[in-house]
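Read the structure below first, then the notes.
Yeah, one chain of the complex is gone here, protein chain that is, but the others are all in their spots.
All chains are identified by letter, namely A, B and C, in their written order; residue positions are counted from 1 within each chain.
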Amino acid sequence: MSLTPEILGVWVSAFLTLAIFSFLYKDNPVYKFAEHVFVGVSAGYLLILTYSDTLAPNLVQPLIKAAQHAGLPAAQEVDPQAWTGWFRLGALALGILMLMRLSPKWGWVSRWPLAFLIGTYAALRMTGLAQADLVMQVNATMVPLFGKDLPRFHWQDPSILNNWVLVIGVFSVLIYFFFSLEQKGPLKHAAFIGTFFLMVAFGSSFGYTVLARISLLIGRVQDLYEFAERRTGYASIVCAVVVILFLVAWELRNRRKGSPETE
Amino acid sequence: MLRDKAPVWITFIVGAFMVSKFFLNVPQVTKVAGELEQWCLIIVGISIVLGVVNILRVNLKVVANRGRDWGYKLALIVSMLGMTAVGIVELIVRKSIAGESVFQYLYRNVYTPLSATMFSLLAFFIASAAFRAFRARNFRAAVLLVAGAIVMIGRVPLGATIHPILPKLADWIMAYPNAAGQRGMVIGAALGVVATGLRVIFGIERPYLRGN
Amino acid sequence: MKTSGRARLTKAADALWHSRPRLCWDPSLGAQGRSRGRLCDKFTLRRHRRGRLCRSLILFGVLSVFSLSRTPSACAGEARAQAENEATPAAAAVETKASFFKTENKSVLVAIGVFACVFFGFLVQSKRGKSFYLRKIAGIAAIEEAVGRATEMGRPVVYVPGINEIEDIQTLASMAVLGHVSRMVADYDSSIIVPTRSPIVLSVCEETVKQSFAAAGRPDAYRPDNIRYLSGEQFAYTAGVDGIIMRERPAANIYLGGFFAESLILAETGFSSGAIQVAGTASIPQLPFFITACDYTLIAEEFYAASAYLSRDPKVISAIKTSDCLKVGILAALIVGLVLASFPRINPLWLAVFQGWF
Partner (left out) sequence: MFLRLPVKLKYAPDEKTRGVYDAVESLEPGTIVYISADYGPSTRAELLPMHEAIVYHALKRDLRIVSAALWPDGPPLIDLVFGKIKAELAEEGIQKEYGADFVNLGYKAGNDVTIVKIGSSIPETFPVDYNKTPLASLPLMQGVKNFDQIGLLVDISAGWPGVREWLQQAQQRFKIRLVAGVTAVMAPDLYAFFQSKQIEGFLGGLAGAAEYEYLLGRLEGRAMAGMNVQSIAHFVILGFILFGNVLYYRQWRRSRLER
């Protein structure tokens, strides 16, 4: 085995994976180190990617282009729309105001860009949700409850029974979320059915989540299994031994000190 | 005035304009709204930078004062600056961070395993939660458990192998009772969002005015 | 700059600013679960109310005129085209492009417009002193109970405001509740720890808690160290909160806001620490974990309603009342729609027209 960058990468991956898994024993220095490296690397990654993929093409480039075109005589102009790049100065100004948050004295000016963001997001969410989650969902609940066009029951397709379940569910859950009327009499029964539907929804959500979480663990184990090949010098196995030895040594040192470690 | 009233007006004007864009078919409105959307992308981008700078600031303080766990914080700062430096060099030299590069190498071999493993720890938490928390304490919890168990069995191929009705039943639960419950919540939440959106746009509620 | 336009603008801005709550509340009345407010400074209020009503009426009035300017026959024609298996999508597209108003969005306008009108109606009513009934929600009463228990045990309350940014509506709702919770904590002479994930949320939390302690008359009891910025990274933040729960042994954990995968870890750690746990979120996939591991959980809309319950602020209560009214409207519309859809004798065109308008 020769140490190529690829093999080195496998070793680093295997070590970091096992360092995080060492948390399963307890919070320990190896895990803490890996966790802090993770926070650092993800922050650096985010910074670079935000600049290179968002700020550079959408802010810096249009401004540069506009500045270049302003200096050129009209005949040489390639892009007649380049001057519109100057509009981005507004965004730049608001962005700089946002950065003022770092200053204790001028922090309040960051309220302006924040107000701008909140206004835009509130408007978009309001209209988007009213359309997709309110109007469309209510419309889709207007299903036939009688009639000979539909079968009485089908496992997947719309059927009379399924439509009744759907309609009763939506009605009862909506009634459950009534706040200005006391839940008694028929309302109480409806709200009880509503909780039943909610619990079925949460239960199935839970069942699905188990699927998700186990899949991720399987993915990691599959990777570790691949890292343990001969080609890579049995990276996973060696790293596992190192991490375990470290944990044992750390635990012994703590015991000898006589003080139960604080965290 | 500038501190308190200006933000409320900015929210109102921008919000009302974006709402009207949704309903109007005027090219000028669409164009201005398009530019404002660009601004939003850029401001969000810059505020991401702000968050990162804040991490740096908080941790540098700890390291400078030799506070608790300062060694780890130093590792954090070093890895953050290292990643940033690599990215800057790539951007200057190659004009791009895509393709085969040191930046992508670090993404693949440091960021990917850390991030994926962090998330996979959840599997153990769900196992311990299954043992300790998921108990049929009352009728509601019992319904939750039974529905969850049926879906868990029905969603994996072993369930279909045991009995072909299991995946069908799981799917029926998902497609009708679950969808009905979800839809009730979705409609309710949409009403909540419309209410909050209106309150924010009309300046009745302005929590962003608190703090610096 | 001293033009009349500017003066008008200043006046309007003044109006908006002065429309902040100007009501005196008697806490002993509020404790009965009903809000009975008394008005101060009626004159100013009326002026601002007029200003806000004007603004909303102008916006929605103008838009409604455009929406209604289309003749019913054109609507029916559109519906027919829809009903006939969308035979002429191209024609419909041309028609849409030509009109000044995006007709396909008219139902959204109706929904938002009705909401706004009802909302402002209730707002006016509540400002005239009318009080609205709200039913009891166990989870909200539990928040008070949890703070009380923390005081008895002499241990802190941990308040986790979710991991979203401030522009998220769930975080906004959580900030409103934090104001009331920290006020309770200050009144009971207990302490509150707020770990945050975002620097902006941090400063909003700081200010909120500080104001509550000041309002309770104990500004000196406010401890800035207890409002903490942990980390911007999801799991580093989670590990930090876990550390606080394990070390400080809080008597109560309150999780209100937007949550993602960390909900399971937080709820599970809190469960094993034995604290009273109250959670509330509109992040639906995370609700099962809160429901099983917490003592009380505010589900989706209940969470949005929490701040109204705790504040008894007429503006917020009006919003809840409005969404209740709209729910009745939705149920009524659903019944009409279901009848139209269920009986084959009824022309399917009617359903299409009805759906197009709702």
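Following the convention adopted for this analysis, a residue touches a chain if its C-beta (ideal position, glycine included) is under 8 Å from a C-beta of that chain, and two chains touch if they have at least 3 such contacts.
None of the values given here were measured: they were computed from a predicted structure.
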| item | value |
| --- | --- |
| Shown chains that the omitted chain touches within the full complex | A, B, C |
| Hidden partner chain, residues of chain B it touches | 22, 30, 34, 37-38, 40-41, 44-45, 48, 95-96, 98-99, 104, 107-108, 111-113, 115-116, 118-120, 126-127, 130-132, 134-137, 145, 149, 152-153, 155-161, 164, 167-168, 171, 174-175, 178-180, 182-183, 186 |
| Touch residues of chain C, complete complex, unshown partner | 104, 260-261, 284-285 |
| Residues of chain A in contact with the chain not shown | 45-46, 49-50, 52-54, 57-58, 61-62, 120-121, 124-125, 128-129, 131-133, 136-137, 139-140, 156, 166, 201, 204-205, 208-212, 214-220, 222, 225 |
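Here is the rule we go by: only the chains that are shown with their structure count from here on.
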| item | value |
| --- | --- |
| Reference chain A; chain at largest CA-centroid distance | C |
| Chain ID, smallest distance between chain and overall C-alpha centroids | B |
| Maximum inter-chain contact count - chain pair | A-B |
| Contacts with two or more other chains, residues of chain B listed in rising order | 8, 12, 16, 19, 22, 47, 50, 52, 54-55, 118-119, 122, 125-126, 134, 140-141, 144, 148, 182, 185, 187-189, 191, 193-194, 196-198, 200, 208, 212 |
| Overlap residues in chain A, where contacts from two or more other chains coincide | 35-36, 38-39, 42-43, 101, 107, 114, 117-118, 121-122, 125-127, 130, 134, 138, 141, 167, 170, 174, 177, 198, 201-203, 205-206, 209 |
| Of chain A, residues touching chain C in the complex | 27, 35-36, 38-39, 42-43, 101, 107, 114, 117-118, 121-122, 125-127, 130-131, 134-135, 138-139, 141-149, 167, 170-171, 174-175, 177-183, 198, 201-203, 205-206, 209, 263 |
| Interfacial residue positions of chain C with respect to chain A in the complex | 105, 107-108, 111-112, 132-135, 137, 166-167, 169, 199-200, 203, 231-233, 235-236, 239, 243, 246-247, 264, 284-285, 287-289, 291-292, 299-302, 305, 320-321, 324, 327, 330-331, 333-334, 337-338, 340-344, 351, 355, 358 |
| For the chain C and chain B complex, residues of the former touching the latter | 10, 13-14, 16-17, 19, 52, 55-56, 59, 63, 66-67, 96-97, 99-102, 105, 108-109, 111-112, 115-116, 119, 166-167, 169, 172-173, 175-176, 198-200, 203-208, 211, 229, 231-232, 235, 261, 264-265, 267-268, 271-272, 282, 284, 288-289, 291-293, 299-301, 304-305, 315-316, 319-320, 322-323, 326-327, 330 |
